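Here it is, the structure in full.
Of the protein chains in this complex, all but one are displayed in their positions.
The block that comes next holds chain A.
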Amino acid sequence: MTLTAPDAADAMVTLKGVSKSFGTVEALKAVDLSVPKGQFFSLLGPSGSGKTTLLNLISGSFKPTAGRVFIDGQDATDLHASKRGLGMVFQHYALMPHMSIFDNIAFPLKIRKVPSAEIKRRVEEVLELVHLPGVGDRRPKELSGGQQQRVSLARCIVYRPSLILMDEPLGALDKKLRKEMQLEISRLHRELGITMVYVTHDQEEALTMSDQIVVMRDGQIEQIGTAEELYFRPANPYTADFIGDSNLIPGRVSALNGSVQVALQDGGTIAALSEEGLSVGDGVQILIRPESAIVQKADTASDMPGLTGELTDTMVFGAVVKHFIRLPNGRMFEATEINRRGLERLALGAQVRVSWRVEDGLVLRNRV
């Protein structure tokens, strides 16, 4: 039986109602997902949210408890991992310690019975591509972590799979090396046009590298979108909080008249950007990104929506200045400002007003 996925033409991977349980633990709950060909596609979520499980179901290391997995339009659910023709990069490299770098990279080519002269040529070519020429004779142990990860990328690229899966490939590297490798992986993705599914729990990494990001939580997909969409139009308070820094103010929709009027739990009403599908009485949270809030003296006259509170801390991070304001209900509100010469400083402990434009307050409905 070969089923084909409905959107077979442009999807590299399609998951239809895929679930996976380990005993009583439901690691994935009926996930539907489609990864377009050629994209850099990231899975982002906290520890235990099911990212690795999802990747293992695509690679064929596990069989789903329910649902079907399509790869390049073909039903691959019952196909053994060794027959799927994918590539995978592991967090701890998974290079064969007893083989030289050359033999490690030649391994998948030998399986494919490539003639030895061509193996030699292709291994050298791919070592050039990852900027590691001349290390063929060394053992993995004799390379640094970053170099080993390049070799493991090379070992994938060398047999030209149309899909590469990566499970936190930079998780074991230090921050500077991560940045360097992020650029490297993005470059390889651009140059080779291979579809990549990339697992990370570093949101910055996901935001900078991906065409699309899947936000996962408890074995389910919270939202799929581009970095822009997730940042400016998060579907729910969870994604908003997970992507970037955020201030969330709880309340209830009190009126809909062009903009939304939200009655706050602590009294007062705030106007925010209108959103489809809202009705009066809905429990919501208003999202205000720290960089869209401005901090002024409490008595400043303004017709923008805002709140007053006590300025507890101001921190200078070079290019930006972060203000922390304690609201009357005890919650903290964060506001970020671009640093510049002669920036006026408000006294710590003073009452201040944080305000934002109506369109910078996004109303997110609480999950029911």
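The working rule: a residue touches a chain if its C-beta (ideal position, glycine included) is under 8 Å from a C-beta of that chain, and two chains touch if they have at least 3 such contacts; residues count from 1.
In this text, contacts and distances are computed from a predicted model.
Asker: Given the options "Glutamyl-tRNA(Gln) amidotransferase subunit A", "RNA polymerase RpoE-like sigma-24 subunit", "ABC transporter permease" or "Pyruvate dehydrogenase E1 component beta subunit", say which is the protein name UniProt records for the missing chain.
Answerer: The chain we cannot see is recorded in UniProt as "ABC transporter permease".
Asker: Among the options A:Gly48, A:Gly67 or A:Pro108, which residue touches the chain absent from this view?
Answerer: Of the candidates A:Gly48, A:Gly67 or A:Pro108, A:Pro108 is in touch with the missing chain.
Asker: Among A:Gly48, A:Gly85 or A:Pro250, exactly one should touch the missing chain; which is it?
Answerer: Hidden-chain contact among the options goes to A:Gly85.
Asker: Taking the entire complex into account, which one of A:His98, A:Lys176 or A:Arg340 touches the absent chain?
Answerer: In the complete complex, the chain left out is touched by residue A:His98.
Asker: Residue-wise, where is chain A in contact with the chain that is not depicted?
Answerer: 59-61, 80-88, 90, 92, 94, 96-98, 107-108, 111-112, 155, 159
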